[in-house]
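Supplied in C-alpha cells, the structure appears directly below.
All protein chains but one are shown in place.
Right, chain A next:
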Amino acid sequence: RPPPSRSRTPPAEKGFCVVRTTGRTPENFPIPIPYPLSFSHSTPRRTRPPALPQPPSSQPHPPPHTPVEIRGGTDRGADRGSAPGDGRRDERHLGRTMSLGIPDVALGLVMGCVEDPWDRDAISLVCRHWCKVDALSRKHVTVAMAYSTTPDRLFRRFPCLESLKLKAKPRASMFNLIPEDWGGSASPWIRELSASFHFLKVLHLRRMIVSDDDVAVLVRAKAHMLVSLKLDRCSGFSTSSLALLARCCKKLETLFLEESSVAEKENDEWLRELATSNTVLETLNFFLTDLRASPAYLFLLVRNCRRLKTLKISDCFMSDLVDLFRTAETLQDFAGGSFDDQDQGGNYANYYFPPSVQRLSLLYMGTNEMQILFPYGATLKKLDLQFTFLTTEDHCQLVQRCPNLEVLEVRDVIGDRGLEVVARTCKKLQRLRVERGDDDQGGLEDEQGRVTQVGLMAVAEGCPDLEYWAVHVSDITNAALEAIGAFSKNLNDFRLVLLDREVHITELPLDNGVRALLRGCTKLRRFAFYVRPGALSDIGLSYVGEFGKTVRYMLLGNAGGSDDGLLAFARGCPSLQKLELRSCCFSERALAVAALQLKSLRYLWVQGYKASPTGTDLMAMVRPFWNIEFIAPNQDEPCPEGQAQILAYYSLAGARTDCPHSVIPLYPSVGS
C-alpha cells in the first residue's frame, strides 16, 4: 500500500473528535441504505452539524456474517480465532461476503488507498459495516484535542493504528498565554499505548507534558517497533530519556524534539549513544532547544548514519561543522549552526555544503557571513532567516540569488523592498512566513524593516503558487487584500497580523478587502485576521461569515465592533471547526449564542471579552458533550497576558479530571 501522505497537504488538523459524528442521536444510528454500486472517491465533503457523537453503548459490533480477523490485536468482538503468524504484521483477512454490492475484500483494498482523513470520515458514515472496515484499515489518526476522547476509546475504534498524533495544550501556549500547569500529560496515553496499539510505529506528541517515566514506559513496550518519535514543543523529560531512546530503539528513523524543554543531565552523552547505536536515522531535530551538542558527536552521528537527511541542531559554530558537511552526503535539511563573532577573519565564501542540501536555517548569521550561502542559492528550496541579524539590504541580496525557493521564512525586517525582490525572483514560492521583528524603535531592526500593502501586492502578483502565507504588516489597504483575492488562488492558509507600530493606517476599515480575499481564495481552509479595533467592522465580520465558506480554522483579533457582528458571523462559516478569538469585545451571551449557531464548531478559545454581570451568560451554550472550561487569569501578574480565557470543546471523555487550580471546569460538573 502506498505510504500515508501525511506531509503532502499542508499540515491541516485532520479532524478533532476521533469518533465521527452522524448528525443523529444514537437511537437513529444510520441503517444500511441502498447505495450505488460504484463507490467513487469523490464523496462530497459535507459539512456535518456537530451533533451528538455516539456514546460507547452503541458502539457497532460487526455483524456475524463478516469474518474479520486481526492478528495480534485484542479488539473485542472482532477476533475470530487466532491465526498463526507474526502478530506484528499487519494482515487482515476480509471475507468474500458482499456488503452493499461490494465484496469486503474489495472494500478493504479501496479504503486502503484512501488516505485523506476527510474522505475517510465520509466513508465511515455510510453504514455500520463500512465504519468498521474503515476503522480497521485506518493507519493514522490525529487527535487534535487530547481531552476530547480517552485512550481506550481510541483503541477500541482503531485497533490497527500504526501512527498517532496527539495535541493537547491550546495553540496559545506557543505565545506564552497558557499557564504552565494547564495540563496535557501524555501519561494516560502512553500507558494505553504500552498495553495495546500493537501496530503502532509512529508517535507524534505536540504541546504535551512527557515525563521520563512516560518515555521509559514507551520504550519498554515499543522499542522494537518505534520508527518515529516526535516530542514537539513538549516538556517534562530530560536527556536521560534521550539516551534511553538512543540505546533501545534501534529502528528509530526520526527523532524530533523541536522547541521542547529538555532538562540537561549528562551533557550530550545521549548524542554519542545515538551516534553509536543507530544506523538508520534519517531525521534528528533538536532545533530551538537548549540542548548542547558537541561537534565531535555530531560528526560521529553523520558518519555512522549514512541515511541522514535532516539534521537540525541547537547552537554550534559553523566553523566547527566543516568536517561534518564534508561527510554528510545525503543531507538535505540543516538548521541551527551559528556564527562566532570572534572569528572575525572567518571567510565563509568557500564554505562547503553537500550538493544535496536544499533547506537551511542558520542562526545569528550576519551581513559578513551571509556570503556562505551565495554559491548555493540556486539549489535552495527552503530558507529560514527568522533568527538572523540581516538587514533589509542583506535580505534583498540573498533572496535575489535564490530563484528556486519554495519556502521562505523571515522577519519583517525584509521590508517591502525585500518582498519585491521575492516577488521578482521566487516564482515557485509555496510558503511564505513574515514574522514580527523587534518593536524597539531604538534601531535594533532596520528602518526599512516594515511590510505594508506594497509588499503584499507585489508578492500576491509575483508568487501565484503560494499556498501558505503568514504575514505581519505595519500598514494595509483594501486594495492589497483584493489583490490577494485576485492572484493568490492557491492559498489554503492565510494569516495576517496588523501590528500596533503605526498610529495611522492608510485605509480602514478593511471590510471590502476581506470580502474580496475570501471570495477570491476559494481553497482557503485556515484564516487568521488579527487587526485593531475599527479595522473590521460588524459588517466586515458578517462578510467573513458569509464568504468564509470553506474555512475550518479561524483566529480573529480585535474583530467586529459589537455583538451584532459576531452573531452575523455565526450565521455563516458553515465549515468552521476551530475558532480562536482574542481581544474582541463580544459579550458572554453573544459568545454562547455564536458557539451554538456555528454549525461545525468543535473547539472554541477566547481571551478578552465582555463578562456578564453574573458570569452565567456563558452557560447558555451548555449542551451534552460540550466541555466548557475557564482559565483564570494569573493572579500574580497585573499584566494583560493574565486575562481570563474560555476554552470549550466537544469531548466524549467528560470533564477533565486533572485540572490545576487555574483551570475551572464550568460544565460538565463531575458526578452530577
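Just so we're on the same page, contacts are C-beta pairs under 8 Å (C-beta built on N, C-alpha and C of every residue); 3 or more make two chains touch, one makes a residue touch a chain; residues count from 1.
Please note the rule applied: contacts and distances are computed from a predicted model.
Hidden from the displayed complex is a chain whose UniProt protein name, among "SKP1-like protein", "Protein TIFY", "Small ubiquitin-related modifier" or "serine C-palmitoyltransferase", is "Protein TIFY".
Of the listed positions A:Trp130, A:Phe256, A:Tyr376 or A:Tyr530, the one in contact with the omitted chain in the full complex is A:Tyr530. In the complete complex, the residue from A:Asp104, A:Asp333, A:Glu369 or A:Glu406 that touches the missing chain is A:Glu369. Screening A:Ile102, A:Ala479 or A:Val622 for touch with the missing chain picks out A:Val622. Even with one chain removed from view, chain A keeps its contact list with that chain: residues 55-57, 172, 174-177, 259, 267, 288, 290, 292-296, 315-317, 319-320, 338-342, 344, 363-364, 366-369, 386-387, 389, 391, 411, 435-438, 440, 443-444, 497, 499-500, 530, 533-534, 557-558, 560-562, 582-585, 588, 607-616, 619, 622, 624-625, 630, 632-633, 635, 640-644, 651-655, 657, 659, 661, 664-672.
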